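This structure is in structure tokens; I'll ask about it shortly.
The other protein chains are all here in position, but one chain of the complex has been omitted.
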Amino acid sequence: MSTPKPPPTPKLAWPGRVEDGRRVLKYVDALSEAVALEMARDENVFLFGLDVDDHKAIQGSTRGLLDRFGPARVFTTPLSEDAMTGVAIGAAMAGMRPIHVHIRMDFLMLCMNQLVNIAAKARYMYGGQIKVPLVVRTIIGKSWGQGAQHSQGLHSMFMHVPGLKVCAPSNAHDAKGALIAAIRDDNPVVFVEHRLLYATEAFVAEAPYVVAPGRARVCRFGRDVTIVGVSNMVVEALRAADLLKEAGVAAEVIDPIWLAPLDSDTIVESVRRTRKLVIVDNGWSMCGAGAEIAARVAEACAGEGPLQIQRLGFAPTPCPPSPPLEAAFYPNPATIAAAAYKLARPDAPAWMPDAAKAELAYQLQFKGPF
Amino acid sequence: MSTPKPPPTPKLAWPGRVEDGRRVLKYVDALSEAVALEMARDENVFLFGLDVDDHKAIQGSTRGLLDRFGPARVFTTPLSEDAMTGVAIGAAMAGMRPIHVHIRMDFLMLCMNQLVNIAAKARYMYGGQIKVPLVVRTIIGKSWGQGAQHSQGLHSMFMHVPGLKVCAPSNAHDAKGALIAAIRDDNPVVFVEHRLLYATEAFVAEAPYVVAPGRARVCRFGRDVTIVGVSNMVVEALRAADLLKEAGVAAEVIDPIWLAPLDSDTIVESVRRTRKLVIVDNGWSMCGAGAEIAARVAEACAGEGPLQIQRLGFAPTPCPPSPPLEAAFYPNPATIAAAAYKLARPDAPAWMPDAAKAELAYQLQFKGPF
Amino acid sequence: MPAKAKSTPKKAVKSGASLRLYRSLRRIRRVEEEIARLYPSDKIKSPVHLSIGQEGIAVGVCDALEARDAVSGTYRGHATYLAKGGSLAAMMAELYGKDTGCARGKGGSMHLIDMEAKVLGTSAVVGTTVPVAVGYALAQKRLKTGAVVACFLGDGATEEGCFAESLNFAALHKLPVVFVCENNGFAIHEPLSKRWATDRLCARVATYGIPAKRFADSDTAAIRKHVERALLKMRKGGGPIFIECLTWRWREHVGPGEDYDAGFRSKAMLAKWQKKDPVAKAAKAVSAKQRAAIDAEIEAEIAAAIAFAEASPFPSPEELGTDVYA
Partner (left out) sequence: MPAKAKSTPKKAVKSGASLRLYRSLRRIRRVEEEIARLYPSDKIKSPVHLSIGQEGIAVGVCDALEARDAVSGTYRGHATYLAKGGSLAAMMAELYGKDTGCARGKGGSMHLIDMEAKVLGTSAVVGTTVPVAVGYALAQKRLKTGAVVACFLGDGATEEGCFAESLNFAALHKLPVVFVCENNGFAIHEPLSKRWATDRLCARVATYGIPAKRFADSDTAAIRKHVERALLKMRKGGGPIFIECLTWRWREHVGPGEDYDAGFRSKAMLAKWQKKDPVAKAAKAVSAKQRAAIDAEIEAEIAAAIAFAEASPFPSPEELGTDVYA
């Protein structure tokens, strides 16, 4: 319930704030900036979905778009996720480039038939006659008692299906570049955001740029253990790496950015050196993104010698709203650091970082460098 | 278009045929027998879903049930998979035990919201006040040009979600026992059948029995390589084991039967001995059942020494109907055997079994022993 | 309201009905006002969707129900839950995330449930409870309990495909369901004009063979009377009915405050609807003395419920893993 400000002047780029002579932008603003740039560039791009045009503007991530591009290109829909997904697919088949927004990833369960049975397969089963350049923007919710149906990270279901691409940027820089890449991609892309990342800041260039599919990033180098984070868990993993550093363990942190296609080569290359891998998913482990990464690493280099792998993710339960339960449900910098320490120092006594230092990492700004 | 026979006398058990003094029954009949026994035992069990009551009786798997139990307990529905899943859940919450049948697994994409957001979470998010004893019977289609939307094995999506159980029996004996277990289970169970298994036979006791969740079966013992099959791929894996035997390789073949909860201990125990694992899924590999099994094995015993893992599954494409493409889409006994041979004999020249011997395995009857 | 065919004798007494309606309306209003008051303290650990202004619908419908009947509400479900007799203390503890909550701290405000009072669990995914309620009604028919299910849904929920699917199935099988659409004209901040091709909802529902009636100002007593009468037929196998109740959400979509400054709907409309305030209307049917007594009782109950919630422990961390499976 914030007091509404007068609508911002329609602009393509946000001012952000300047640090070291470079622009620092929030994740949430990087998202709308990416869409604004692409909508200005290509008349065929449009953005729709429940509530994209209201004053809250999908937690701010569609802010300014209605003013800039008008209600014909930025519009809400009835509560009809299934058909609206079909509508997006049909418009894409006709040559447009829809961006369909869902304020919570949980609602994608209503869209599975269209996404899995049509969008993913259309190009193939129609013999290459059409393409489906569709972006499905979707936000993982977290914290503060939202509960079981407003918290899910269901990206692995989409990774499972050939024909879909999946992206889960962990910072503002990637959010902008990957969203531009997704909009320009000729395939359906499930674009997974995380609510708690919205306020995080990074250096973000004003001009359009792409963070292309299939390229992971090594965010931090280290030789003792490899930590792969997914979505906001990259931020948690970086915090864990800080804690580990204090304990004398050098962690390498990798952000896949795009989950499908998945650049496992970068991960495998790292694990070949460290022989130790912790994967921290922002979702359930069973058949999750972490399972895929673990399997690929095991296939690629397990024959070469001992290798240690540990997956972390949501507890295998629905997400409970009660604070003490919710705290135990998610991996956090302390549990990540402790798991990584155990692999890196198998013979040392178990170590758990100082609780105060291990708080949720979202205040920690990740600005690059890229 | 077969000439309809007069409706069979309503019976609880099918005659089957007798071999070695024991009854041999088809998978398809084992399914209807399991349901008949449970419906007779418990008034609260009912069976519904599109076409369960017509003369084709879901490829025969609901044969006799309408006659035996009448249209109040065996009935078709409108084409409304989403709401019908909700109806099943609501009836289950009221103390009934619905069995909801889908002739193709692909249609479950229309049910995801109810299954993932309600059925899986209801007990937990309602603090244990209710339970959802629901069975969702669903059949994987295969072969003969059915194409992209009539062929999917999407079990891993359900394995991913805490609160659901998933079962995929590979033979008539397990089909009966696991279906009875599923009906008696107080949780939602996604029961995954395979069309090509329907005609396969096994020894099936006439009395009710359960094949309980969480217990894998070692179908064949061997010390050179472990092969885990999922659903009908167990049959293919057994055929591959025969081929491997001729090449001097002793394969251990494991059938998880239940995919969630997954008895990975039995698999890990086997791989601890063989150090070589081939997983053959009846679905896509990425974030699939095979990824989970590979990850668990890698977590459990990779640190102990070299280990080799190889996943096989659907090609990472939609399923094409054209025969030569479809043939390349699926793992088969030859590709399974070749992959296992490569792990078991890393230094030997690549080996591929005789094509004629490596035909699809469905004519091969798997009758036990259990 | 004729006395005929009601088993509970208290319902035969007209002044009894007035007292009951006032008590229920006032209690719900006051509970939600207290929730709004407490909210900034951050003791409540769950997003709250208040039904202040809309209470007359739940109270009117639920007063016509019997104990054996069930209700199915939405995430905006405090009114439904309380009107049907859900435990206030357990609800309050649930909002606090406490172990004594109706869902043991594993649900939150959007997942209220009280199976003893036959309040089915509510859901945060719009529309999902509609077919579940229909399935619950199917079971009532099969089990011959004679019970009916009142299924509450918002105007937004009618746009979900499962609503149409549920209507067809309920009508086809003549299931005992009272569909209650609480049409407050908005889904979050989006007006009907951006979501509905026409507003002929009742006409559409009627094409399924479901008697459908719109209540333009959602008068509590009128709704109660209509449902009470319809249940006579429904309990004899008459099949579902539908009512569309126009109403107004006084507060913001989620949270304790108002949202008129956001500009998407006018405060003049609030004023218009406040003139139809169901609590004020019900108060008029009750003497000042009776009101004072009821109000005092209510305040005491609410204070006790809050005290209970505050004093209750959080679930222990091991509870994380329980009740995933039955």
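To keep things simple, chains are lettered A, B and C as they appear, and every chain counts its residues starting from 1.
What we mean here is this: a contact is a pair of C-beta atoms (placed from the backbone, for glycine too) under 8 Å apart; a residue touches a chain by one contact, two chains touch by 3 or more.
Note that this is a predicted model, so its numbers are computed, not measured.
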item	value
Which displayed chains the unshown chain touches	A, B, C
Listed residues C:162, C:221 or C:324, member touching the removed chain	C:162
Sites on chain B contacted by the missing partner chain, in the whole complex	1, 3-4, 50-51, 54-56, 75-83, 106-107, 109-110, 144-150, 315-318, 320-325, 327-329
Positions on chain C contacted by the hidden chain, ascending	159-165, 167-169, 171-172, 194-198, 200-201, 203-204, 207-210
Interface residues of chain A (partner: the chain not displayed)	46, 72, 77-78, 80, 82-96, 98, 113-114, 117-118, 122-133, 162-163, 165, 186-187
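Rule of thumb we're sticking to: only the chains that are shown with their structure count from here on.
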item	value
Chain closest to the middle, measuring from C-alpha centroids that were averaged per chain	A
Overlap residues in chain B, where contacts from two or more other chains coincide	82, 113, 117, 124-125, 162-163
Junction residues of chain C - those touching two or more other chains	101, 105-107, 111, 123, 125, 161, 324
